[in-house]
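This structure is in structure tokens; I'll ask about it shortly.
One chain of protein is taken out of this complex; the other chains stay put.
Right, subunit A next:
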Amino acid sequence: MTHTFLLEIGLEEMPAHVVTPSINELAEKTEKYLKENRISFDKVQKFSTPRRLALEISGLADKQPDIDEEVKGPAEKIAKDAEGNWSKAAIGFTRGQGLTPDDITFKDIKGTNYVFVNKHVTGKPVTDVLSSLIDVVADMNFPTMMKWGTNKFQFIRPIKWIVALLDTEVVPMELVGVKSGRKSLGHRFLGNEVSIANAADYETDLNKEFVIVDADKRKAKIKSQIEAIANENNWKVKIDDDLLEEVNNLVEYPTSFYGTFDKRFLDIPREVLITSMRNHQRFFYVENQDGKLLPFFISVRNGNSDFIENVIKGNEKVLAARLYDAEFFYQEDQNHDIDYFVNKLKNVTFHDKISTVYEKMQRVQVISRLIGKKVGLNDSQLADLQRAAEIYKFDLVTGMVGEFSELQGVMGEKYALLFGEKPEVAVAIREHYMPISANGELPQSKIGAVLAVADKLDTMMTFFAAGMIPSGSNDPYALRRQAAGIVNIVDNQKWRLPLDSLMEKIITDENTAQVAPKVDQKPIIKDVILFIKERIKRVLRAAKIKFDLVDAAVNATNTDILYNINSAKVLNNHKEDADFKAVIEALTRVERISNKSDFKATDLFVDPALFENESELKMNAEVDRLSTDFEKLTAADDFSKLASLEPVIKEYFDKTMVMAKDETVKENRLKELTKLARMINYFAEVDKIIVK
């Protein structure tokens, strides 16, 4: 016969975002525990609300299966004394196994005789195994832990009750003074205490007490309620998954309702209204079929529909107070102008080791001008970019962003337009924060993209220069995300932007403009490049390109993000070509032999007079042909040029002894190969590539 076991941990309200991860953790750890303890089961069903985490385990075995196992003891010479009697060690060993020396047999292991016994272990009954399940509960991890009362024990919230039922019997267990039983609590206000007779009745018993314990069912109910309200009123309601998940974990018995707010608040920017409703009140906002915001909201009560008019009125009142505030800030902010806010930024610190935000904007003007020119913006675009860079952080000190910090950039765009800035400038202000998340939206406008890269590059350079370099999981200023942002934008815009020369120029120009930060940026250029290259590798690996190709492409000597990405793609596209192996081997051979010397870039003159065969002449002509524009071409063109050299290289090595006895001839040949190797290395570190 199999059994059903119910475990319910009753708690004071858990944080909404903790509920789902916690029940998943509990279920996983419980399954693992049962497996380790050799108790078979069919299924672990999860239940969760803000006030309870519960598992219903069905198809549980009666007990652990018995096991017969052979246990190894001491060597024979230790097990017996000189007279052949059992030693203390032997007696002790058998006693420890619950046996006597009569049970001993000997076995030879690598020439030594050892004591062995056959032990029969009777499986423990399921109840015994289950009662220790409380240790699994006590061992759970939560993002914040707390103590309460006089206990030293820490948990997510105080534990109020524990239900532990094997079919109809209570399984005894105890945690922080709370003993298990069959009594659970219903909904905080609508329900009563409930005594659960049978573990399998859990869901229905709680349902009677106004608790929908199945989180998925609860969620589905909320969704259909909201859809019904939307249909009745001919509204469009976007049911945001994250918000739905949060709301679902704030209620045990949901009843959705709608309320309204004064139409005049629709004059406030849409984003402000949505933020007030969604982020602050956990309301769903309402649109008409054309996507225009309507003065309504939908919310979910933790309870039934009795007296819902009170709940609606209260929620309307709260939202109105918030919108009144937003309206106040919106109007108050407009009493000033951009200069007023920009001036205020002189008193706002970007980081105390680096500079104020105002000074950061001065640096970003320099950086964005350099990038803007490099990526071919025209004069009018450069002028807009300059204006945007002069003011782009101004909204940080507006009342609205002070109140709704999540609207930074968004309000910047709105206010910039209201203050008469050009749309291009306003858009760039909003877009410079992009991407906001790992795979977030990228800037659409060129000016926005340049400003975004300039702002992020300045952050990286100055933070690195101030010694605040991310390590392990420690990245408080999200520099990794910023670096990934640079990579994604540059890739998206298809910009050729060599980072080493750019950063050198940035430092020079900042000094000339007298806007350099307090910290020295010169020594960190290499580190910043390596840091950004690490992000390029991640992007490429995520695109399922093999790691050896990724490493080869990104480890190339060039520091051009787009070129690195394209080299990896080119290698990936050609990796199945019939001649790929031959090409890579030829190029690798050049690279390796050229490593035997170390010439300065200015010392690579090859003297044709020293050539001794045709293949050298041919090689020389090809290297010269490639050199003229190698660093200007695309990675694809460079690769096909290099690949076309394969027969030339092969013939060269067949006919030519590079390490000639004559030093001058040898050096001349090494210089030739070095010239070629530098082009190869610019494209990729080819010897990283694994060819079979």
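Criterion: a residue touches a chain if its C-beta (ideal position, glycine included) is under 8 Å from a C-beta of that chain, and two chains touch if they have at least 3 such contacts; residues count from 1.
Convention: contacts and distances are computed from a predicted model.
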{"item": "Listed names \"Sugar ABC transporter permease\", \"Peptide/nickel transport system substrate-binding protein\", \"Glycine--tRNA ligase alpha subunit\" or \"Ring-1,2-phenylacetyl-CoA epoxidase subunit PaaA\", matching UniProt entry of the absent chain", "value": "\"Glycine--tRNA ligase alpha subunit\""}
{"item": "Contact partner of the left-out chain, one of A:N85, A:N347 or A:N573", "value": "A:N347"}
{"item": "Sole contact to the chain not displayed, among A:W148, A:Y477 or A:F547", "value": "A:W148"}
{"item": "Touch residues of subunit A, complete complex, unshown partner", "value": "12-18, 50, 144, 146-152, 157-158, 160, 188-190, 250, 281, 299, 301-303, 306-307, 310-311, 313-315, 317-321, 324-325, 328, 347-349, 352"}
